[in-house]
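Read through the structure below, which is laid out as structure tokens, and then see the notes.
For this depiction, one protein chain was excluded, whereas all remaining protein chains were kept in their positions.
To keep things simple, chains are lettered A and B as they appear, and every chain counts its residues starting from 1.
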Amino acid sequence: MRSTVDNPFERYDLDPREGIAAITRRLKELAEEARDEAERARIREAWEELTLHPARRLRAALFAHPETRAPLGTAPPALRRRASPEGAPGGGLELRDLAARPSVLDAIGALDAPDDDAVPSLEDDPVLRGRP
Amino acid sequence: MTWRASDDILLQRLEDESVVEALFAAVVRAGGAPAAPGLHPRAGGLVDALRKIPRGAEAVAAALAGDVMPLARLVDELAFAGAPPELLHHLALFHRASAAALEETAPEAAASAWVRSLAAWFALAEERTYLARFEELVLGRDAARRGRGADAGIPPERVPLELVADVAARADAAASDLGQAGRAALLALARIDEAARIAGAPESAAARARAEAERRRNAAIEAALALIGEGLEEANVRGELTSQGRALLLRAVAVWTWTSNDEAVEHFVVDRADKIGWELYRARSWDALRHLLDPFRPMFDSLASRIERDPSRIAYAAGCAQMFVFLAEVDRHLPRKLELAERAVKICPTHRNGRIVLAAILCEQAMETMRAMVVFARRDRIERVEALLERAESLYASASELDEAKDMLRRVKRGRIAV
Partner (left out) sequence: MPFLDRAVGIDLGTTNSEIAWLPPSERDIVIFADRFGRRTVPSAVSWDEKAGAFVVGHAARSKRGTAAAPVESIKRKMGQKTTVSIGPHALSPEEVSSKILADLCERMKATLADKPLHGGGAPLELAARRAVITVPAYFDAPQVEATRRAGELAGLEVIGILQEPTAAAIYHTWKRRLEDGNFLVYDLGGGTFDVSILRCLGGEYQVLAIDGENYLGGDDLDRRYAEHLRKQLVEKGYALDLDVKGNDDDRRTFARLVHLAQEIKESLSTTDVAHVNKSDIAKDKAGESVSFEGEIGRADYEEIIGDLVETTMACCERALARSREVANVGVEDIDHVILVGGSTRVPLVVRRVTEAFCRDGSEPLRDDVDTCVALGAAVHAAHVGGTILGDAGLRVRVTTPLVAEGAKLRLGLTVEEAPRNATSIAIWHGEHALAEGSLGHALAEGSPGKQGLRFDLPLGEAEETHATLALQTSVGAPVGELPLTIHRGDLRPRPTALSRASVVAKDIALEVVRGGKRDRKVLLARGTGLPAQVTHLFFTADQSGAVVLRILQNRLPIKTLAVDVPRELPVGSPVEVVLRCDESMRLEAQATVGAQQIQAHIEPPPSPTGEAGDVEALLERAEKAKRALWGVLGSEFAREADLLVVGIREVLRTDPDKLAALSERLRHLVEEFHGGVGEGLVPPMARMEDAFDTLRRVVYRASGLVMGMERADWETRIDALYDKAMEAHAAGDGPTWRRVYNEVQALSETAYQEEFSLMRTDDPAWIVRRTLTLTWRAERVEQALAELVPSTTSEIRAMQAAERTRIEKWLAESVKKPLSKVEAVKDESATSEQRRSLEKVDAEIDRIEAAVERLPAIGLVTDRGAGG
């Protein structure tokens, strides 16, 4: 079911904060690999939507879930309370439920970095920096 | 492989994604929609933000254990004042997604979701630091150019208007098929004040949004009615207004429902029925006139009540009164006729036709009363007839029935029988 709140940033998994150069690079790749002309036309439209007028880009960004989660590869700000094994009954999550999620694949890609624990510090996270 | 501190972040992300989807599914199901579309993984940020507010961690833990209700309640009852901007932003989008998922199957629930989303936008609009930073990050080079007077960004006070426009676009899109999504949108656009109240938004912000919502709402309704107008125009030039007009105008009933009984639809019907009504009236097609007006009685009642409740609504009083005059004229039952004519004169005391018709009916009633006086006329009855005729005369002194009735009264007073 296609969502009626379709957003180009979310559809092509783009982070609004990355800027138009990155948006263009990513969509260019997608367009070149597109299966057919219709798909390419959709990508082209998204590119125009996101790069033509800054106000349109900002509008689309406002309507896309912002990345506010702690960046991957860092320690959590405070050690998280782990769910106890007996507290996870049948309705809870098992790892195999999660195995196929795209975000896992994403995350694994991100973990390809040579030193897992040494990647970006919190200071580099723009959203956290922006907080008072 | 050992478990590292950084793996906690990864696991938490995965948990957050699953929790937000479960929450979303629960909300959508509760609203009555069959299935929820997927959310972007970044929507998990909502759960991350909820963990950080009081009672948040517990509710998330419960959701992880399979019970999303505490979390759903937390989201519903959340006070926007003092909520962190990230949370507001996620919430605004979460409710927007819920509304979109519900709009086709459960318009009322969708409207409520729109209102909550709008409330979150109102609250977010006050978070100037967050929005300024957000804009800077998204616009990059363009933001730097803003210094030169270009209007690249969206000023914070316009942020709620973006959602109003988004909702209104749905109303517009449904104007031709009167779809449920449009109904939900129109309902939501009429509830701006409620959203502003929930958010504790300043009056200036509420007023701006209200004006925009009203304008967009009016435009959507205008579009829905336009097609009927075109059809009537065409029937008019083809000389088929009397035969086709009713069928065309009937669509307004559906529009009225779609707009949840909007007054503009009532105005439209009164205006158009007037023209068709007079054609039928001139042709003395009483049955057709009754047939024309019948489906719209609830609209006339509604409009009349609005006028009675609120004297400032008198603009449409004359038009509405004419509808009651028509109804009175085609009714065969005297007490109902009287009631209808009285209503016409009540909402528009100076209405010429209303006064003429009411005067005639009063005379009619007086004569009926007199005809019922078999041998002796009782004093109270006579007084009543006198009162009726006095009122008829005050309404329209030159009513043709008045002379006849007065004549009859004179005869009755002289002790003769009425007829």
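What we mean here is this: contacts are C-beta pairs under 8 Å (C-beta built on N, C-alpha and C of every residue); 3 or more make two chains touch, one makes a residue touch a chain.
None of these values were measured; they are calculated from a predicted model.
S.K.: Counting the whole assembly, list the visible chains that the omitted chain makes contact with.
M.R.: A, B
S.K.: For the chain left off this view, which of B:223, B:253 or B:382 is in contact with it?
M.R.: The single option touching the absent chain is B:223.
S.K.: Against the chain that's been left off, what residues of subunit A make contact? List them.
M.R.: Answer for subunit A: residues 20-21, 24-25, 27-28, 31-34, 40-41, 43-44, 47-48, 51-55 touch the chain left out.
S.K.: Which residue numbers on subunit B touch the omitted chain?
M.R.: Spelled out for subunit B, the touching residues are 142, 145, 148, 150-152, 171-176, 211, 214-215, 218-220, 222-224, 226-231, 233-239, 248, 251, 264, 267, 279, 282, 311-312, 314-319, 348-352, 355, 396.
Going forward, only the chains that are shown with their structure count from here on.
S.K.: Quick check: in the complex, which residue numbers of subunit B touch subunit A?
M.R.: Going through subunit B, the ones touching subunit A are 4-6, 8-10, 12-18, 35, 37-46, 48-49, 57, 61, 64-67, 84, 86, 89-90, 93, 96-97, 100-101, 103, 129-130, 133-135, 137-143, 151-154, 159, 162, 166, 181.
S.K.: Could you pull out which subunit A residues touch subunit B in their complex?
M.R.: These residues of subunit A touch subunit B: 1-5, 7, 10, 13, 16-17, 19-20, 54-55, 57-59, 61-76, 79-81, 83, 87-93, 97-98, 101-104, 106-107, 111, 116-117, 126-127, 130-132.
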